[in-house]
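Input: a single structure, listed below in structure tokens.
Only one protein chain is missing from this complex, and each of the others stays in its spot.
So, chain A:
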Amino acid sequence: MIYAILRRFGQMLFVMFGISVIVFLIFFATPGSDPAARIAGRNASPEVLEAVRHSFGFDRPLYVQYVTMMEKIFVTGDLTSFVNRGWKVVPAVMDSIPVTLSLVFGAAILWVVVSIIIGIAAAATRGSWLDKLLMALGLLGISMPVYWLGEVMNLITQSRYHDSWAFSWVPPLGYKNFSDDPKGWFLTLVIPWITLSILYIGIYGRVLRAAIIESLQEDYIRTARAKGLSETRILLRHALRTSLIAFVTLFGLDFGALVGGSALLTEVVFGLHGIGKLTYDALQNLDLPMIMATVMYASMFVVVANAVVDFVYILLDPRLRTS
């Protein structure tokens, strides 16, 4: 078991190393993209260009540049932005991590709980009006783009009905630190959580319903009935348990991607300066060190989320333990 964990950890490091090399090569070694020219600005004289090149180390071999870059990200942490000189990249990333994590964790809890309830309810009453209603709502949730939904939410809770009894509690947009103001942290995030999770509730509810209905066709469900178990127990202990495997796979992928910056649209709509927003801005300005740092950070979360999923698999399915 320890050995398996260590091996998995080694794999994770290897994947992250691969990602860092590829990202580095794309931005620093692609023919025609001269980072020095980018920093020095338009109409810079060759002398200035040369000076910039030297001071950033672009005149040294690629592997030296790579090692220097990694050292600045992971060891000294003093990598500075190209666009905004003096702006330290690593602290900027560190500042946006809690914002994104708060947003995504809260939404994930919400969507997992709600979609499991919906999936079970729909599977248990399959074919009934409740099943049809829940699945139609799920489809509706999947069909609404998050930026549109977010704006509508803002329209309702921040302007139109903000003064009504229902939404007067909604604080202005932005992020409040949990350590400074836990209540404010929670209240500012409620609407973003709901907005972000609606899409996933729709997808996960439908996926879980299908998986449960499929496993209800299995022979072991007939055995469970022959044992004289109640329908509730059959559904929760036998059908749901074996259906969660597909659910967890999906969750690992989505969660990793969201923490890695895919929650961008939600972050922008609700004025949350998270990782997605940071990456987006860096890409707009071609701020290479910032892109490098955010991509490394995102890849780390995707890789970690996948490793966690693998461990949950082993917990859920004993068949995976022996091999």
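Quick note on the criterion: contacts are C-beta pairs under 8 Å (C-beta built on N, C-alpha and C of every residue); 3 or more make two chains touch, one makes a residue touch a chain; residues count from 1.
Methods note: contacts and distances are computed from a predicted model.
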Exercise. Missing chain's UniProt protein name, "Extracellular solute-binding protein", "Oligopeptide/dipeptide ABC transporter, ATPase subunit", "Quinol:cytochrome C oxidoreductase" or "Response regulator receiver protein, CheY like protein"?
Worked result: "Oligopeptide/dipeptide ABC transporter, ATPase subunit"
Exercise. Which listed residue (A:A224, A:L258 or A:M290) would be found touching the missing chain in the intact complex?
Worked result: A:A224
Problem set entry | Residues of chain A in contact with the chain not shown | 218-220, 222-231, 233, 237-238, 241-242, 316-319, 322
